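Below: the structure, in structure tokens.
Every protein chain except one is present and positioned as in the full complex.
Each chain carries a letter (A and B) given by its place in the written order, and its residues are counted from 1.
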Amino acid sequence: MKSLSLKNNLIGYTFIGPFVIGFLLFTLVPALASLYFSVTDYDLLSTPSFIGMENYTEMFTNDSKFFASLKVTFLYVFIGVPLRLAFALFVAMILNTASKAIGLYRTVYYLPSIIGGSVAVSIMWRNLYGDEGVINHFLNMLGLDSVRWFAEPAAALWMLITLSVWQFGSSMLIFLAGLKNIPGELYEASNVDGAGPVIRFFKITLPMLSPIILFNTIMQTIGAFMTFVPAYIISKGEGGPLDGTLLYSLYLFRQAFVYFDMGYASAMAWIMLIIIAILTGLLFWTSKRWVHYESKGGH
Amino acid sequence: MKARQKILLLLMAFALVLVSACGGNNSGNSNSSNTPAATNAATNGDKEPDPVTLRIAWWGGQPRHDYTMKVIEMYKSKNPHVTIEMEYANYDDYWKKLAPQAAANELPDIIQIDTQNYTQYAGRNQLADLTPYIGNQIDVSDISQNAIDGGKLGDKLYGMNLGVNALGLNYDPALLKKAGIESIPENWTWDDYVGMAAKAKEAGLFFDSGMRAEVFFGYYLRTLGKTLFNAEGTGLGYEDDQMFVDFFGMLSKLVIDGAVPSPDVLAQIKGAEDSHLVLNQGIGVWQWSNQYVGLQQVANRPMALAPMVGPEMTKGLFLKPSMFFSVSENSKAKEEAAKFINFFVNDIEANKLILGDRGVPVSAKVKEALKEVSSEAQIQVYDYVAWAESNSSPMDPADPIGSAEVFKSLTSLAEQMNYDKIKPEEAAKKFRDEATSILKKNK
């Protein structure tokens, strides 16, 4: 790195200053505290007592639920996030046209995302996937057997995944804003060249949108790891059937506030942090190959 | 230099958080100055009492919030020197809020607490021992010793029992007849139960909606003279896994045979409003007596309460405190808090607003007075609980620390048995292993 002048540093820290201060004030100490709790036996109501790495060894050697929840969460993230992003991008593309009704369409497509974790959604979803629900009717129409969605752990997870795909609104909105940022001239120029829509999508839209795709991928992945509200919607927070929807965050919450084992929950949190950090790091690392920035510099 | 100062500052802040996280214990011993003798002298004097502010917290739904506020207004008008701040939430949010409050020594003065969370809070010095206030600020002349003892942990009383419940079958007599069963005899047995369930199935009905494993297995063990946890809370209270196998073998067979709905069918139910009983598809529900009134309201047709299944029902049945009012150890106005609890438990006008919503009142006088103003369903509950009182045995000691995890293990195994994924014999062994390893931490 070239020698940076004092002035540059000063200006730089003036801009990111609020974040640095906020981090030192509100985040750092609680985060360090949770790191400390992770090597203690802490029940929230009495003094944490130091027990070394016991929480971590217990987790990896003696807790089958830990691995079960990890597996469920990985499936949820690696199937759900790509599907959700693809769907969000698809809808953003079709809504990226000039039409008088477009404001209305956008609002309507965003609706599923703002009724979020509400009871209405929970009831809807249970009806859709019920033994006599629409999904099973549809399967029967295709000549397939009905699925007992609430009885099969693997099937139940699909209820969560489809729910997350259906609530694609926030990613869609960000894609939409990104699409609006692509200069129209680029498309006009390609029209002159006689490029078809498929070529335009791969040659212009995707590269120009790549910083936003990176953003959405990273944020959705992090968000998906942290999810646990949908599990409440479908199994009343029990993680059933047979732990098929026992998401990691749900299990963590249970350890912390139902079993009063904050030490163990903190250890779980830090393991999750490491997993997400590795995945995010990988995404950033590969992004050098596929993300295209108009501006130079950066990280 | 600067960097070092910064680090130092952070470390100090860090230490601050840790120190206060440990607060729970320090406050345990420091507040022993509140001897009843001293407080009596102060309150019996002629001078105006000093103004005091009490924070009171409870969970519940809208009706409970509404009447509790009215009761508090009533108390304030009789005790103008008391200001009461109310903190209420629904059940789930309530506990999420209480834990950090406890960690920060910010618990309200009066806390509503249930048996599930009782040991956790009482055992960690978060709650004050109420023994010094019993017979002083809290009048217990109309309350049976049994009811008071419901709030005991060891020889300390950390909670005042606000009302009691009893287990039973809440059912629809008309549907029972439809299944070809005239009535449920008072001394029915497990064999009777299985036979009736088979009849219900033949009539195209579910007999019930299952028994919650952690509640009813405890009951079953009591009828056999055993308990779920041992007295010290360091292990299971029964040695013979055959008891587990008998009980869950019977229950899971009912589910697998279709006399009782399977877990996935139950998971699709959204609320009491579309439960099998309300929709005329199920005869009854096994639950606590305080849930009867709500269910009957939703069903909106005549219902009845049947006792638990025997043999030895009297040994198994017990009156459970529905909830307690506890005083936090960090409260600075413990005897004022105790006075409020006294009002809540003993005042007849106040209880005409409460109407047994927090369980059947423990005061005999209150109970008597309520009969005039109660609905038919409420009276059914009073009668059932009164009957249960003379046909039951004292409750087991409070659930030990770690019980939530043990219960989760049990319900998870019960689910697997109901899906026929595991044999009861195997589940019995697994449960013993898991429960033992959780509870041995209490040794």
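In this text, a contact is a pair of C-beta atoms (placed from the backbone, for glycine too) under 8 Å apart; a residue touches a chain by one contact, two chains touch by 3 or more.
Here, contacts and distances are computed from a predicted model.
Trainee: Just go with whichever of "ATP-binding cassette domain-containing protein", "2-oxoacid:acceptor oxidoreductase subunit alpha", "Multiple sugar transport system permease protein" or "Carbohydrate ABC transporter membrane protein 2, CUT1 family" UniProt uses as the name of the absent chain.
Mentor: The UniProt record for the chain left out of view names it "Multiple sugar transport system permease protein".
Trainee: Would you mind spotting which of A:Ile79, A:Ala155 or A:Met272 touches the chain that isn't drawn?
Mentor: Of the candidates A:Ile79, A:Ala155 or A:Met272, A:Met272 is in touch with the missing chain.
Trainee: Going by the contact rule already stated, which one of A:Gly178, A:Pro230 or A:Gly244 would touch the omitted chain in the full complex?
Mentor: Selected residue, touching the omitted chain: A:Gly178.
Trainee: With the full complex in mind, choose from B:Val52, B:Met74, B:Ala104 or B:Ala369 the residue touching the hidden chain.
Mentor: B:Ala104
Trainee: I need the residue numbers on chain B that touch the omitted chain, in ascending order.
Mentor: Residues of chain B in touch with the missing chain: 13, 16-17, 20-21, 55, 59-66, 68-69, 85-93, 96-97, 99-101, 103-104, 106, 270-271, 273-274, 278-279, 294, 297-298, 300, 357.
Trainee: Under the stated touch rule, tell me which residues of chain A contact the chain that is not displayed.
Mentor: 1, 4, 8-9, 11-16, 18-23, 25-27, 29-31, 33-34, 37, 44, 91, 94-95, 97, 101, 103, 105-112, 114-121, 123-124, 127, 166, 170, 173-174, 176-178, 180-185, 208, 211-212, 214-215, 218-219, 222, 225-226, 249, 252-253, 256-257, 262, 265-266, 269-270, 272-273, 276-277, 280, 293-299
To be clear about the criterion, only the chains that are shown with their structure count from here on.
Trainee: Roughly how far is chain A from chain B, centre to centre by C-alpha average, rounded to an integer in Å?
Mentor: Inter-chain centre distance comes to 37 Å.
Trainee: Any idea which chain A residues touch chain B in the complex?
Mentor: The contact residues of chain A facing chain B are 24, 28-30, 32-33, 36, 42-48, 122-123, 126, 130-131, 148-151, 234-236, 238, 240-243, 254, 257-260.
Trainee: Where on chain B does chain A make contact in their complex?
Mentor: So the residues of chain B in touch with chain A come to 6, 10, 13-14, 17-18, 21-22, 24-25, 95-96, 99-100, 102-103, 120-121, 124-126, 262-265, 267-268, 270, 401-402, 404-405, 408, 411-412, 415-416, 419, 421.
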